[in-house]
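A protein chain is absent from this complex, but the other protein chains hold their places.
By letter and in written order, the chains are A and B; residue numbering begins at 1 in each of them.
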Amino acid sequence: MNRYFKLVNFEFNRFLKIYLVLIGITIISQIIGVIVKSNQYLNMANDQIQGGSMSSSEFINQYGPISLYEIIQTLWFLGPIALCIVSLIIYVFFIWYRDWLGKNTFVYRLFMLPTARINIYFAKATTVFLMVLGLIALQLLLLPVEAWILQWIVPFDFRIDMSIREITGIFHYFAILFPNTIVQFIIHYGIGFMAVFVVFTAILFERSYRWKGILFGIIYGVLALLLFFAPVLLQATILYEFFYPIELLVLQMITGLTVIAGSIWMSNYLLNKKIRIW
Amino acid sequence: MKRYWKLISIVLIIVLVIGTFYIQSSMAASNYPEFVIETVSGNQEEVEQLSLLANYRNGMIYDNVTITENGAEYVSEGSFLEQLEGSYANAEIKRLQEDYRHFMRGKTGSPRLFFEDQSKVAYADLSMETLNNRYKPSDFSFDISVLDKDSDKNTSFELPLPERESYNFVSMEGVYIVGGEMKLITHNSKGRAGSVEIHVYSINIDTEEIVGDEVILKSEEINDNSFLEIRKENANGNLDSNRNVLFEYETFEEVKINEWESYLEPTEKDFIVYNLETNEREVLNLPEEIRDSANAVFVSDEKIYFAQEADGKPEILIYDFDTERIEAKQSFSIQSPVSELVFNIKNDKLYITSSYMNMRTKATILILDLKTGETLYEGFIKMENPRTEQMDYELYIRGTEIE
Partner (left out) sequence: MIEVKELTKKFGRKTVLNGVSFTAEKGQITCLIGINGVGKTTIMNAIMALTPINGGEILINGEKIHKHSYEKITFIPDAITMLPQMKISETMQFMADFYDCWNQKRADEILQFFKLREDNRLSELSKGNTAKVNLMLGLAMDVDFLLMDEPFSGIDIFSREQIADVFSSHLVEDRGVLITTHEINDIEHLIDKAVLLNNGIVSKEFNTEEIRENEGKSVVDMMREVYQG
């Protein structure tokens, strides 16, 4: 096992407790959500039908059958997802700052490891990414379970069964998290990874130059953003509609990879030459 | 190794779950139903050229689909690159982009901005300034590009629109090259809403000058509660070169039902043809009942094809420019209002398709020979192996394309 993997493992285990709590909250909240919403719907149906005001087919006509599509748009579902997203965004910062904070200055240890310091950067980025993808996988595992619970509670006539693909396809936010094709998946999460690299570099600017570094970090972020979107900005302004879609895609991939490479290079420089321990 | 089991298991879970999700969704049977074209009678080869552009809808599921005799292709099930290229961009524009990749760079928009004949490809659009004045665009000018196919020479120039200060808005209706001269048809609105002029600008491509500006249609003084609509009737754009441009001129009167509600009552309607070669304008002399109820389907150099309803059945009326009257009528065995049909004409063949289909409504496809009146093909769209959850689908056919 080389030191990079050991670092990933170390970072991973350091966050594991909070991560498991996030997973637990997600599972519990979403499953409770399915049960609560299904029962609410059934109670409403029972009231209407047994109250004699309408037949079951009239009820379905008027209120529509229930499906996971309705349930995933509730707070039971989106709440934990939002919580996970916010937690991971905080984690992107926390993963660096906690090494400096507190009286146990772990950052001394990290920077005195007999390995290239950029491996620390890669290890932290890898950990963030594993955490993100882990939650994505969790949601993909949870959806069939939830579909099954819905089927178990609500009778056939009152529900629409949807495949995982249909659920992820029609709900807008899910379409961002679970794109349709593997190529888009790589593009979406590639952009995400790029953003993590840029933020990490901005954090290292701050850690190297402190107050001035905040400014450098912001400038760096803006430049990275401008470079990444340069083809689109050109397309929208002076080279109006000049590029064909496929060309735009290739250009964006080039600028994206340039931003990633630039961030790694910059971070390597900062870690070796400019970083400060206290 | 044992100390790494948590890390190794999460990596495995991620790879397995996300991998399975994408492998499964690329292999799994489609969530969308398969539609095929089922032949009832006639020569099956006739339908091979036909593509139906449709919207599929089932509850919350919605997608664009192209149906050919080979089956249905859904946009969302196409590869990422197919989706990127825009699966429902106009087929003619796509072809132009493939054939003239460099010339077509930076040129987008409706097919009516493009023109193509044996020797040239042309493009013209209106550019305008919208920033200076929030309420009214200004500085209208023509953005013109012409490609000479033989010499591969690309000419681009910009010309300010004559008298451009006097227009509120100008839109491009058609681009043509007739006898070496470019003709641009525009829809110019002036003064208060509803005051409209249709212009034909003639442009000398070699000297890059505007050599003519003719108003071929103009709204007369109309009173406060009436409205005018002038439509250029040429559904296929102008990519099929054609010397006749057809306009539908229609005025409406606002009729008040009560204080809050009103509707528009058509008061006057005319079909007007402008001949790009002779620069002549002509109001078609049609019997009143035809004029009021017929829709123009297609205009060729010699004929105009109108569709109208007779006894609940659609029929096609063929107007001849030489004789200046309706020369032929053709009716067929579809029980459907004209408004629920999609018409297309190519190479003297008429393609008629129902514009709507669901589990109970059948969508018919008819192909007729316009010269002989003979039915070449009859068929219908068929959903293959319907599953129960797909029973409530709706299919809207919004257009057809013929190769």
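What we mean here is this: contacts are C-beta pairs under 8 Å (C-beta built on N, C-alpha and C of every residue); 3 or more make two chains touch, one makes a residue touch a chain.
Here the structure is a predicted model, which is why all the values come from computation and not from measurement.
**Q** Wait, the hidden chain, what does it touch out of the ones we have here?
**A** For the complete complex, the undisplayed chain touches A.
**Q** In the complete complex, the non-displayed chain touches which residues of subunit A?
**A** Residues of subunit A in touch with the missing chain: 3, 6, 10, 14, 102-106, 108-109, 111-117, 208, 272-278.
To be clear about the criterion, only the chains that are shown with their structure count from here on.
**Q** So the centre of each chain is just the mean of its C-alpha atoms; given that, what is the distance between subunit A and subunit B in Å?
**A** 41
**Q** Could you list, by residue number, the parts of subunit A that touch subunit B in their complex?
**A** 1, 5, 8-9, 12-13, 16, 67, 69, 130, 133-134, 136-137, 140-141, 160-161, 163-166, 169-170, 178, 180-185, 239-246, 249
**Q** Would you mind writing out the residues of subunit B in touch with subunit A in their complex?
**A** My answer: residues 3-4, 6-7, 10-11, 13-14, 17-18, 21-22, 25-26, 28, 31, 59-62, 76, 79-81, 83-86, 97, 101, 105-108, 389.
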